[in-house]
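Shown here: the complex without one of its protein chains, the others still in place.
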Amino acid sequence: MKIKDVSVRIAGLAGDGSLLAGEILAFTLKRRGFYVVSVKDFPSNIRGLPTNLTIRANLERIYSWGDHIDSLIAFEPSALKNHAGDVRNGGLIVVDEEFDLKNFQPNDVYFYSVPLRKIARDLFRREIFKNVIALGFLGHAFNIGHDELRNTLIFYLKGKDEKIIEANIKALDEGYKLAEKFVKERYEIERGSDSNRYYLSGNEAVALGAIASGCRFFSAYPITPSTEVLEFLAKYLPKYGGVTIQCEDEISSINMAIGASFAGLRAMTATSGPGMDLKTEALSLASMAEIPLVIYHAQRAGPSTGIPTKTSQEDINHILFAGHGDVSRVVLVPSTPEESFEFTFKAFNIAEKYQLPVIILSEQAISQNQQTIDNIPYNENLDWERGKILTDEMALQYLTNGKSYQRYEIKDDGISFRGFPGQRGVIVRYNSNEKTPDGFIDEECEYRDEMVKKRIRKLENIINDIPVPEFYGKESAKNILIGIGSSLGAMKEAVDRLNEENYGFSYLRIRSLLPLHEDHIYSLTKDKNVFICELNSFSQLRSYLSRIWGRKKNVFSIRKYIGLPFKPLELVKEIKRIIKKEI
Amino acid sequence: MKIKDVSVRIAGLAGDGSLLAGEILAFTLKRRGFYVVSVKDFPSNIRGLPTNLTIRANLERIYSWGDHIDSLIAFEPSALKNHAGDVRNGGLIVVDEEFDLKNFQPNDVYFYSVPLRKIARDLFRREIFKNVIALGFLGHAFNIGHDELRNTLIFYLKGKDEKIIEANIKALDEGYKLAEKFVKERYEIERGSDSNRYYLSGNEAVALGAIASGCRFFSAYPITPSTEVLEFLAKYLPKYGGVTIQCEDEISSINMAIGASFAGLRAMTATSGPGMDLKTEALSLASMAEIPLVIYHAQRAGPSTGIPTKTSQEDINHILFAGHGDVSRVVLVPSTPEESFEFTFKAFNIAEKYQLPVIILSEQAISQNQQTIDNIPYNENLDWERGKILTDEMALQYLTNGKSYQRYEIKDDGISFRGFPGQRGVIVRYNSNEKTPDGFIDEECEYRDEMVKKRIRKLENIINDIPVPEFYGKESAKNILIGIGSSLGAMKEAVDRLNEENYGFSYLRIRSLLPLHEDHIYSLTKDKNVFICELNSFSQLRSYLSRIWGRKKNVFSIRKYIGLPFKPLELVKEIKRIIKKEI
Amino acid sequence: MKRIISLKELAERTAGLASGHRACAGCSFPSIIRMVLGSSDYPVVVSNATGCLEVVSTIYPYSSWPCSWIHVAFENAAAVISGVESAYKALKRRGEIPQDKKIVFIAIGGDGGTYDIGLQALSGALERGHDFLYLLYDNQAYMNTGIQRSSATPFGASTTTSPAGKYLFGKVQDRKEIIEIVAAHRIPYVAQASISHWGDLIKKLRKAYEIEGPKFLSVIAPCVIGWGYKESETVEIARLAVETCFWPLYEIEKGVYRVNYKPKEKLPVKAWLLKQERFSHLNGREDLIEEIQKRVDEKWEKLLRLDGLKVF
Partner (left out) sequence: MKRIISLKELAERTAGLASGHRACAGCSFPSIIRMVLGSSDYPVVVSNATGCLEVVSTIYPYSSWPCSWIHVAFENAAAVISGVESAYKALKRRGEIPQDKKIVFIAIGGDGGTYDIGLQALSGALERGHDFLYLLYDNQAYMNTGIQRSSATPFGASTTTSPAGKYLFGKVQDRKEIIEIVAAHRIPYVAQASISHWGDLIKKLRKAYEIEGPKFLSVIAPCVIGWGYKESETVEIARLAVETCFWPLYEIEKGVYRVNYKPKEKLPVKAWLLKQERFSHLNGREDLIEEIQKRVDEKWEKLLRLDGLKVF
């Protein structure tokens, strides 16, 4: 039988080419028609620290990296030690024969100890080539056409020195040859239909989404795991007549975006962890001054510097509640590259329609990991809904009728017309103080009450414009699993498996945390056992949702906080344990 | 019958002496044995903007400024317009005869239009003396001994030029004389027993509390309404061998305190509104690096710059949840000067015992308004509980036994011993990254799981060290009012009045928001109608508490957000309205 | 060089300006705002940091600003104006605004919002090279929150957080040399001016409006309340700061220093100090007054040495 689901981990040290080898393999599998999910596990930019890339490929669309791996290439003894346990029985491990393996007991796996470094040294005088040799080895073991891998390799090395490309091709050949000598049993990997799908990370999808949304101003400050958006837009936004600016810190980067939005451009900033702390003051300002703004936030493990390159869902509290005063905001939570794109698009429309900050809450596991997707959810019918904008004609009327333009005019729906500085006929005044409709400081609190109510009225209709929770399974199931973000894949597979064993499960994936579909969630969870999975230790999601059901007894937390997303089996096991013990 | 409860408002423009006149009156009443509550309503430091001071004095301890005022002195037409409506029937209004009063219809009050400015000009050539003339006028009307007011006046002017003091005394005389001519009916004001009570604002109480707690490092940045703590400690902390430093911004002011705490001093910072936004990053750091720290936060009306000199309870969300990652913290909420002092003292003990940041959440109505209190709740038995501190002997043992000191040693109660840089025998390493017990970066996540659990274990016992909610009334009452901070006074009087009308009410005043006495609150609110009063528009307190009861039907919000604390009658009316309509 | 606009002309120009404001009687802001706006031939967009000037100039119904503005938080005036300016550049590139439409972008901050909490934002904007004027009005303390020291507060001045008394003689540290710090960023135009010398101030404003790139102008803005003097003396106090050389009028244009005004007779700094309540405790402390005089002299001499030199 040909294999339809395969997973491989390539583990070594930062800078030793493991990541590159993994990416080439992933891309080759994608071209072969597979859906690929990848999980990068790396410590920092510095060379020499342990790093690895896991890729899982399936002919069906998948979202999770699975439980075990089929194959491991370990370039270092420590890599072998840390990851060998994850290889399933019957799997394959490739290591360098130069390891001292005295204390290593392989499982029931095909274990190949081969001269990777030696060949690299002998033929190329640089050990780094071991990565492509190993790739060739795997190519043979998986029965992937030599040319397939070679084509991707060349694609990835485009622009490099001719000699380097040649050497790499030779290294690949050597890998195939080596495998012929060693490999006892070859896998047969399937081939899928569509080889032209996209292979995107969440950060790339957000950057593309911003461009597609007409965002023409982006200011940010580098911070893992959102920096790639800055790097991408620094490169490509100018092409679209836009501006990307790296600022001196996060405070300025959100404030510049506020300035640009005031001037009339769609503007965004991006950050993570501590960066968002520094942006809270301006978040409060954007809400008060009614400035449309999109903030992209990719979570990492905290608190403080924490584990800056690893995933978490630890900033739920912060994103929902930070900022002094009654700060209005919208919080969207994507799980996939498609949603990262789509929610970015939505975010700009909501921000301008309701004139407030919209936060896209992602996380490292989504933002930096690539996935195969069928399509970028973009089509020509998608509109840039800019909301109530003062046209030049409307502005000119102020000139003729002698009235003064009121940036904060009190309206039934709470939304006033946005004019722009420089428009003939109007003077545009934005204010961070409580203000009169014209934008002056309302020092005597004449308008305070009305202004607060206006800002609250704006919020009433947003619920119609945001993504509803995704429900999966039968409504009759007596157990429901709730989660967000990167938990999607594990939740889906866990529910399927639990249902195979007749546990009666469904899942609910929340895609907008603010506003929250409280009624909907309430009715779906009533009389059910509720399992909430989340990547933090404070049960932030559960605490937040408990406003829906209070101290309801049968709500259970499943938490993980070591910087990695859930695996399906982890959820299954923990759920079974809870059911056995507590229900 | 002699009067046992009197309230006066003096209203004018910033810089015209209204506040001073009010303060002298308040202090005189205090000396006369009254409990005084004052509410300052001012716009900013700038001269010429409307301002007023309300004082209420009662022979019993009171906490609220009441509903109406008995007397109003209005130095400006606008002041008369804005405040005349608050004067009860039979009350007294004093205005300057120079007003144009064509459109003013006095209520059923004693209305005196007198030549305040004219006398000031004629006798002193400066209109500013009108304030003390008016004070004398009131003194006569209230039958307060001339000498009583004079003594306070002299006390307040201590250090001023002789001539100025003389002129003021003369102005006071003139006021008495003037009143003799005009006043038709004099009040008889009671005299109480104790004239030696304290008259303190929340800010003063916190500053004193810090000194009494052994706080010897204070760094802050000016911001209304907490600046007085900085000003007070800048003046007095050096006396106690401590340091007060004004920094270049809020970020540095919290980080300097962190540095001082690392070095071994008890350290505090203070702020408000936007200042706290800027401190969230370091809050997260203090939690992660396990640094004892006290943060005093006085709320003002937001969001953003908002109404910076007025009160609110708008930062509940921010204080409870801001800071990226799982940030541990404790949040105490005082209502009175006594509690401001007492909770400051507690805060330092908790911070050091559990090695984390403790926030004292106050608000403008408490921080800047003065109240009479019987005593500062300090006695010699109060201990500075410094928690687990590495003694010099313990430190030296590391030298002898050759082990290395572990700042983050894993302990059953989650609390490790705190050593200080410079202690012989140990190297002290603090880290904002996830770390090993020695304080090194735990780049490979070996200790992550244990460290997270350690930090969570620390939180388990805090509930025993924090102030429990204050419950007032009968447990059998079927209605319960919940509130915090400045709502105390209005809640108490409202509950009393409602009970007089047999509404069956009690109140619960929460004094620690984190940890929260969930069980206690749950059992007290079960099967009851719950009314939550709070000074914000988002129902932040109600949303937070709803984790206790979910979507319980009979929970009702009473909100106010115009920058002033509740009045008893407001609560009574709104509660009656709700009961009539909804229950 | 554009001609200097006359006071009469300015009065005419600014006739249209709303004259309302709610500053303390005698405050120096009204004239500053008037000159800033009146000196521009182009439309102006302002971003204003929290502080006295922003508060008093934008209270309903007394606004002094007949131009579009955004009132930002305390430390962000330079960042927000950077965003506005860059956005306009993009809009021009995209043809949504005519290429030749000139707009003057001004960020305004007090000394607290400039020397202290806003310094980083200022430095970043200078480094990126935006086309804007940063206008610092320097009243040498945090006035809006009730007179706390800033790093612009002079040595020896008493504030609520550097109180003269038993432990202190007022502020212990010297002021930051903001002009030098800004000049170290090597921007095209840096200048210092005073409301007492309006001709010089207007000339500097008009020069700044014509130069492309970041400009920085620091104006001394005496504060009745915080400095402690009679309402009528504001201009005189500013003048004395100049005449004593405590506050020299100078500029650094494309790297070249130019002292714009050399007092005929340099007055002793004491003449300025003792007119102000905040220095009144120095009365009799000749040692401290001498120290202050020494510092003023040194800086003035250094300035004279640099006069005419190109430093970058």
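Think of it as A, B and C in the order they're written, each chain with its own count starting at 1.
Definition applied: a residue touches a chain if its C-beta (ideal position, glycine included) is under 8 Å from a C-beta of that chain, and two chains touch if they have at least 3 such contacts.
Note that the structure is predicted; figures quoted are calculated from it, not measured.
Undergrad: Need the list of shown chains touched by the one chain that isn't shown.
TA: Counting the whole assembly, the omitted chain is in touch with A, B, C.
Undergrad: Pick from B:260, B:276 or B:498: which residue touches the chain that isn't shown?
TA: B:260
Undergrad: Identify the residue among C:38, C:51 or C:124 that touches the chain left out of the display.
TA: Final answer for the missing-chain contact: C:124.
Undergrad: Of the listed residues B:92, B:116 or B:251, which contacts the missing chain in the full complex?
TA: Only one listed residue reaches the unshown chain, and that is B:251.
Undergrad: Which of A:124, A:221, A:348 or A:531 touches the chain that is not shown?
TA: Going through A:124, A:221, A:348 or A:531 one by one, A:221 is the residue touching the chain not shown.
Undergrad: Can you list, in ascending order, the subunit C residues touching the missing chain?
TA: 116-117, 119-120, 123-124, 127-129, 151, 173-174, 176-177, 180-181, 183-186, 298, 302, 311-312
Undergrad: Which subunit B residues would touch the chain omitted from the figure, given the whole complex?
TA: Those residues of subunit B that touch the unshown chain are 216-217, 219, 241-243, 245, 247-249, 251-253, 255-265, 267, 281-282, 285, 289, 421-422, 427-433, 435-436, 438, 440-443, 446.
Undergrad: Touching the hidden chain in the full complex, which residues of subunit A are there? Just list them.
TA: 15, 44-49, 221-224, 227, 230-231, 234-235, 238-239, 244, 246, 248-250, 274, 304-305
Here is the rule we go by: only the chains that are shown with their structure count from here on.
Undergrad: CA centre of subunit A versus CA centre of subunit C: separation in Å?
TA: Chain centroid spacing, subunit A to subunit C, equals 46 Å.
Undergrad: So how far apart, in whole Å, are subunit A and subunit B when each is placed at the average of its C-alpha atoms?
TA: 43
Undergrad: Taking each residue of subunit B in turn, which ones touch at least two of the other chains?
TA: Counting only residues that touch two or more other chains, subunit B contributes 44, 49, 274, 304-305.
Undergrad: If a residue has to touch 2 or more other chains to count, which residues of subunit C qualify?
TA: Within subunit C, residues 22, 50, 55, 59, 71, 73, 75 contact more than one other chain.
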